[in-house]
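With one protein chain withheld, the remaining protein chains of the complex are depicted in position.
Our next item is chain A:
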Amino acid sequence: MTTRVSAGTRLARAALGTAGFAVVVLLWHMFAIGQVFGQGLLPTPAEVGRVIVEGLGNGLFGDLLISFRRVLVGVTIGIAIATPIGFVLGWFATARAMFNPLVNFLRALPPIALVPLVVIYFGIGELARGIVLVYAAFFATIVIVYEGVASLDEKYVRAAQTLGANRTEILAKVVLPLSLPHVMTAARVSLGIGWASLVAAELVAAQRGLGAVIQNASNFLDIPRVYAGIILIGVSALVMDVAVRMLSAYVVRWQDRGTR
């Protein structure tokens, strides 16, 4: 992908992206009409759409906002804690050798597996749900940041040394700006994982939020509402991803993608 694309190309790309959704919705509609999965088990897109539109005016929008805030706060805290630690691990080979296996062990644990323990230690409040999200974002970020820092182009560090930079200056004036793209990537990945972990987080006795909506609807076998919850999670994740991508394009506008 290049940064400099013409408006026409961008429009064509957006059209293709929309077409991708259209194909899936069309197939879905056909499966629903044909009752491929048995009677009444697959609602039509139109039915789900109605549930969403009606629901948004009637409490669902509140659930959406609550989930949005949970993901945003949890992931932001996770990134904020993980980024400096990722720096240390990337910069100091000894720290990396010591903690790399540990990080990879913890990263492999699915956040949902933590839910029972989180409930035991932190109860069933907002804190417990937050911790699941922070955990998910933390390990995604730490790995991306430290691998980014560890693989920074040596030539810039050498150039700084030869201009007279000491270790602290190299860290602040070279390593930090060079790893910004990695931090932005980490933010994108973490937000994705955050939304993916949301249902796990809201399994922790949440009354509100999209994960709770799905849980409750599932208990009442309200299948259209389950779909509505799933689709809203997807849409929210998509919106956040676009926002982070735009922010990233601004923050690392100096990056020359044409040469890679």
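As a working rule, contacts are C-beta pairs under 8 Å (C-beta built on N, C-alpha and C of every residue); 3 or more make two chains touch, one makes a residue touch a chain; residues count from 1.
The working rule: contacts and distances are computed from a predicted model.
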Chain excluded from display, named as in UniProt, from "TonB-dependent receptor", "TusE/DsrC/DsvC family sulfur relay protein", "Menaquinol:cytochrome c reductase cytochrome b subunit" or "NitT/TauT family transport system ATP-binding protein": "NitT/TauT family transport system ATP-binding protein"
Which residue of A:95, A:178 or A:223 touches the chain not shown here: A:178
Residue among A:124, A:159 or A:238 that touches the chain left out of view: A:159
Selected from A:126, A:147 or A:169 as touching the chain missing from the view: A:169
Positions on chain A contacted by the hidden chain, ascending: 155-156, 158-166, 169, 173-174, 177-178, 180, 252-256, 258
